[in-house]
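Left out: one protein chain. Kept in place: all the others.
For reference, chains read A and B in written order, and residue numbers begin at 1 within each chain.
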Amino acid sequence: MSVVTLKIDNVDVAIEAGSTILQAAREAGIKIPTLCYLEGVSPVGACRLCLVEIKGSDRLHASCVTPVSEGMEVFTQTEKLKEYRKMLVELLFAEGNHICAFCVSNGNCELQDVAIEVGMDHTRFNYRFPERDVDLSHPLFGIDHNRCILCTRCVRVCAEIEGAHVWNVAFRGAAAKIISGLNQPWGEVSSCTSCGKCVEACPTGSIFRKGVTTAEMKKHPDYIEFLHTAREEHQWTR
Amino acid sequence: MEFSELQRIAAEYQAQRKPIRIRYCHAAGCQSCGSLAVAEALQREVSAQGLTEEVEVCPVGCMRLCGRGCLVDIQGKLYERVRPEDAPSLVASIKDDSITPTAPAGSYDHPFFAYQLPIVLENCGKINPEEIDEYIAVGGYQQLEKVLHSMTPQEVIREITISGLRGRGGAGYPTGLKWSTVAKMPKTPKYVVCNADEGDPGAFMDRSVLESDPHRVLEGMAIAAYAVGANQGYIYVRAEYPLAISRLQKAIQQAKRREILGSQIFGSTFDFKIDIRVGAGAFVCGEETALMASIEGKRGNPRPRPPYPAESGLWGCPTLINNVETFANVVPIIREGGEWFSGIGTATSKGTKVFALTGKVKNTGLIEVPMGTTLHRIVMEMGEGCADGKKVKAVQTGGPSGGCVPVEYFDTPVDYESLKSLGTIMGSGGMIVVDEDTNMVGLARYYMEFCRGETCGKCIPCRTGTVQLYQMLTKILSGEATEKDLESLRQLSALVKETSLCGLGQTAPNPVLSTLRFFEQEYKQLLKS
Partner (left out) sequence: MDKIRFATVWLAGCSGCHMSFLDLDELLFDLADAVEVVYSPVGSDIKTYPENVDICLVEGAVANEENLELALKVRRNTKFVVSFGDCAVLGNVPTLRNVLHGPDPVLRRCYVELSDYGGQIPNAPGIVPKLLDKVQPLHYYIDVDLYLPGCPPSADRIRDAIFPLLRGEKPVMEGREMLKFG
């Protein structure tokens, strides 16, 4: 295995070749905000929050899917990136019906955390107030589409770790929606093993355990990473 | 199947032809104005006038001046807007010069035709696309035979590289470079994919090529497959093109029967199969990574690149993906040589480009012109400006991913770089003419509405940004917006352009940015004071 060295925000970093910029940044203690990224499942580069600038390129690159290369100079906190990240989070808030005040995940929500991280104090965009439903047909869990940001972490964790393929995305654009089975009520999808990995993977209060109330739903996305490491490397470390 | 066999088929086919041919267009455009009924009437008339021994009525592909269909050609004379009732006089005129057909006569000397240089379209409107022997009779599949027997894959790629051919799907990536990248990939199997998911509103270049000369595309794909080392090809074509699909199916069937597709083609060791994959109507599936996901049977979502398809495409294997028109350019390049091709066009854009000239233009239709032809020649001379005496205001190139070029810039030569410098793109070749009555803000909103409906929803900026941009444009059009809204429009356009995952989002704001650049006044006039 070879090692490459690069500069991230003028900090020298050495890391295994084949790693991503995001991994290198995290190893160096440089924080890049993410939402769709989840350690343990494949990256999709969809939320665009982890975009970085690379010297010599006029494009922005999603750090979760861009491999490091020798001598690369990466900038993660330019004014442009900060402004774009803030706008992206504002767009998300305007898109769904995100009402922190009575959300099960209030205080333990990655969307909320990212909003703080990017310094969002309001959204400049008009709210869409979409009509979305809540599916409580599963005996243990529920999904509230009002809080969904379509990060597809549930889809990936169910397909890649549990192998049950309960979740998928249906429809296009603003109508895009996470569906269970063949767009059936979750409780009627026989392939669901009720393992609850999607609950842990969901960054917001969209997928939750029934019976919890405001601010009680604590998620453990690191559980997915634990499972992945255990399976791939036979290391049972928390 | 050998070369002599091709020649035998060609000779036999020629021998059975009748001396006088009435050609009628049976591509989708003319069919929609009733060309099948016209053909029936012509056939009936040929029988009635006792000419069946010497006259045949031949269906051919697109005859290009679509706006004046149905088009009929009798021994080099063009007739426009032909109706079934014109048949008696048309047929009678063959034998009797004194009879003037009731259908208006057209002229191939008209600038619309005179400035064209048909390379891709050389057989369009001349041969029956549903008959492989007719393609063989005009020299079809000879280049594939030549390549398999007398050229190495490297030589084929070198010829394509010398030609300077660039991808006709819009981005203009050098075709030779793409081919050689795929050829050099060690992994097998490899795939060749033809992108026929033409989805821009107003674009019909690829459809016309597929409907008019499908074998040309198959031959180009087979040559490409030989060059890169692939044995399986896919044509991804949208379901909205039923006629193109049925002609492709027929063409593949006939090529298989003639043993031109299949195993040990022309007695060589080269095997190649082509299958059709029909898209389900998503514009985003024209984006190559989404297209491949769709072929694999998955949801047609794009994914980040790299890895590019050349390295990891269909099922993770090296995949060559080119557009219909790119593949259609291969045969003439092999036949005439790369040098010949590179002598046409401009310094950086070689060859010709097919455009679908449409919108508020007098002569609507399909044109093929050398790269570097000015917009003035295309719109004002070939298209003859607007139909109803109105002034031409601009032309939109590249559809919802492109931008507009105002009439003041019509001396711009059409090539990849010139259009880019004007903030638009070549795109796949849609050219929509806009007249003085068209509100450019409304035009921008039309395209944004299109993108808003077609974004796949995977990445945030494209999914949510197009919705917000559409709302902002609606607000401006309703007269409720202020200077501040215009600023937000610019900011959000920049965000969507710079942060979206795939080409759809990255180009979705182009019509807004382009109309803002050239027609800012129209936006300002709509603002609340």
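Assume a residue touches a chain if its C-beta (ideal position, glycine included) is under 8 Å from a C-beta of that chain, and two chains touch if they have at least 3 such contacts.
This one's a predicted model, so the numbers in the text were calculated from it and none came from an experiment.
Although it is left out of the displayed model, the omitted chain contacts the following shown chains in the full complex: A.
When the whole complex is considered, the residue among A:Phe93, A:Trp167, A:Trp186 or A:Phe208 that touches the unshown chain is A:Phe93.
In the complete assembly, the contact with the undisplayed chain comes from A:Gln112, out of A:Ser63, A:Thr76, A:Gln112 or A:Thr152. Take chain A: the residues that touch the chain left off the picture are 93, 97-103, 106-107, 112, 115-116, 119-123, 126-127, 129-132, 215.
Simple rule for what comes next: only the chains that are shown with their structure count from here on.
Chain A and chain B have Cα centroids lying 39 Å from one another.
Listing the residues of chain A that touch chain B in their complex gives 44-48, 51, 59-60, 62, 65-66, 84, 87-88, 91-92, 94-95, 124-126, 128, 149-150, 152, 168-169, 171-176.
Chain contact summary for the complex, chain B toward chain A: residues 282, 284, 299, 301, 303-304, 452-461, 463-468, 471, 488, 491-492, 495, 498-501.
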